[in-house]
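Have a look at this one.
A single protein chain has been omitted; all remaining protein chains appear in their positions.
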Amino acid sequence: MTRLFAWGALIFGCLFFLLPLVGMTEFSLKMRRGVYSFDAYVRVFEDPTFWATFSYSLTLAAATIVFGVFLVVPTAYWVRLKLPQARPVIEFITLLPLVIPAIVIVFGYIRLYNTSSFLPLTGSAIGTDILLTMGYATLALPYMYRAVDTGLRTIDVATLTEAAQSLGAGWFTILARIILPNVLVAVLSGAFLTLAIVIGEFTMAALLNRPAFGPFMQLLGANRAYEPPALAVIAFAITWACMGLIQLVTRFSKHERAKA
Amino acid sequence: MAFLDLTNLEKTFGANRVVKDFSLEIAKGEFVSLLGPSGCGKTTVLRMVAGFETPTSGAITIDGQDVTGQRANQRAIGMMFQAYALFPNMTVADNVAFGLKVKGVARPEREARVAEMLDLIGLRELGARFPFQLSGGQQQRVALARALAPSPRVLLLDEPLSALDAKVRVSLRNEIREIQRELGITTIFVTHDQEEAMSISDRIVVMNGGIAEQAGAPFEIYNKPRTRFVANFVGTLNTLPATVEAPEAGQVAVAGQSFTLGRGALTARRGDTVTLALRPEAIRLGRAEGREVVLPATINEVHFLGSVIRVRARVGDGVVALDTFNRPDQPPPPIGSAAEISFAARDVIFLQD
Partner (left out) sequence: MADNRPDRRPKFRLPLEWLGILPFVTFAVLFLILPTMKIVVGAFQTPEGGFTLQNLIDLNTDSIRSAYWTSIKLSLITALLGCAVGFAMAAAVVFGGLPKRVRGPLLTFSGVASNFAGVPLAFAFIATLGPAGLVTLWLKTEFGINLRAYGFNLLSFWGLVVTYLFFQIPLMILIIIPALDGLKREWREAAEVLGATGAQYWRMVAFPILFPSLLGTFALLFANAFGAVATAFALTGPQLNIVPIKLFAQIRGDVLGNPNLGYALAFGMIVITGMANVVYIVLRTRSERWLK
């Protein structure tokens, strides 16, 4: 009885999740009349805007990840080591992006950092790119911080630090050679998640008017029939790859630990 | 007919036969312990009685009623788990009241019973606390009260003391036994701790590999273990290799000393090596009245344990452990010194395998 219900729930769920995936895949192959073909994908890949926007988003994702790691790892480390009393506040801040919608945050950016403000970031392309990167870092903050903090919890930060200090290591050495390698799996997980979030992000990029992958997909969707599902398949593959990589690094590290 | 009757119980998980042909009769009000190492099947037997596992074959009868096919919530059984089985979202009083509540007992009656139960375990003033505010010992007492509140026919205890500190363990086990006697409730207690089992049980069933190796009162189990496993598992056992000299007369030799075991003929042949088993307290350091076998020994180790001094001495090819009481006027023997040990031939334990 329970098992019947369990299978029912699972199968219903799987159907709901698989149908759109099948749907988009099938649709993306229907560009040529009567037969399945990869024409839609060829079209997409021939489009220079695809490559331009895709590499733009990829670059921004990389920048976001690097910035995020430099921001989050030392902070989480420091809070664990020296400022446990600041923990609730920091955690609250890192969770804010889950409460304040992205569109509100970017709206604030646009009004706060316009050409006549104290920090006219939106005045130049590079300035806007920086602003967008900061926006993405904000979006990724809850995931990044939690991943790194969980990673730090599994190691004894205080003892490792004291041991390193007694051997003469400075703060930079401690962070780069002791802490970072120990939370590398967490950092990588956070990084791939960030990549998955950033690569197809639409709202911030569109409102800041940057040529990112998300707005490109939206534009194509408004004007074409077969390329959009092809893009959806590609985007899904990227998301899947990111999650697969997270699993891979986690599993790999478990094996490493088991061996040690 | 016994109050609780387990007849030819068998349980297999896949290809693994965890319990093999297990039978046990328990009288009303009896306190029976299932004792054995982990994986011996004792917990599985208990879980079959509780109704969490269905026996592959065999039957369970409580008070003449066959409950084998009944679900756990129909059996009117009380159970204490290893630890942390209190409902964390309920106060102590609500935990104790749970069984009455699901039975549909009216509120005033329920509250009276809860108060009675909290009095029984001596935690009346803690009724409004949540489990996380209690110590481990207090939590287990509440678990006992919760199990007893609906007046179950049988009480099952699944290693309820194993997660507690040594001191709390002893006091709580005595308390459990006291309450059990007071209520006269039929109880099965599962443990891997032989001291625990011996101190509170009417009867012990020693289990190994899914079968009952021996069942009996603690005194009997300890003093007359039937198998080597039981003898080893319950208490410390010394073994001494002996050479058979005259099987008909029961005469053997250890370390060149011949003596007669007062048990009649041995099945072994002349010249064979047999194993003699002795409890540490059956051996004395030095000569003593009534202990006719005296063997030369060398002191190997001395452990001062307080009231008792445990000495390990080399005798012939073997090492024996023996206990002597501490006496302030008599310091323990120096290590490496020569000594004599003595024991009575009738104290020698004979094991079946």
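Chains: A and B, in written order; residue numbering restarts at 1 for each.
Here, a residue touches a chain if its C-beta (ideal position, glycine included) is under 8 Å from a C-beta of that chain, and two chains touch if they have at least 3 such contacts.
As the structure is a prediction and not an experimental result, all values here were calculated from the model.
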Task = List the shown chains that the missing chain touches in the full complex.
result = A, B
Ask   = Which of these, A:L58, A:I155 or A:I197, touches the one chain of the complex that we don't see?
value = A:I197
Ask   = Which of these touches the unseen chain: A:T2, A:S116 or A:S166?
value = A:T2
Ask   = Where the complex has a chain not shown, which of B:A2, B:A59 or B:A72 is the residue touching it?
value = B:A72
Request  = Determine and list the chain A residues touching the chain excluded from the picture.
outcome  = 2-3, 5-10, 12-13, 16-17, 19-24, 26-28, 71-72, 74-75, 78-79, 82-83, 86, 90, 93, 96-112, 119, 134-135, 137-138, 141, 193, 196-197, 200-203, 206-207, 214, 217-218, 221-222, 228-229, 231-232, 235-236, 239-240, 242-244, 246-247
Key: Chain not shown, touching residues in chain B   = 50-52, 71-79, 81-82, 84-91, 98-99, 101-103, 130-132, 143, 146-147, 150, 156
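Simple rule for what comes next: only the chains that are shown with their structure count from here on.
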Averaged-CA centre spacing for the pair chain B and chain A, given as whole angstrom = 58
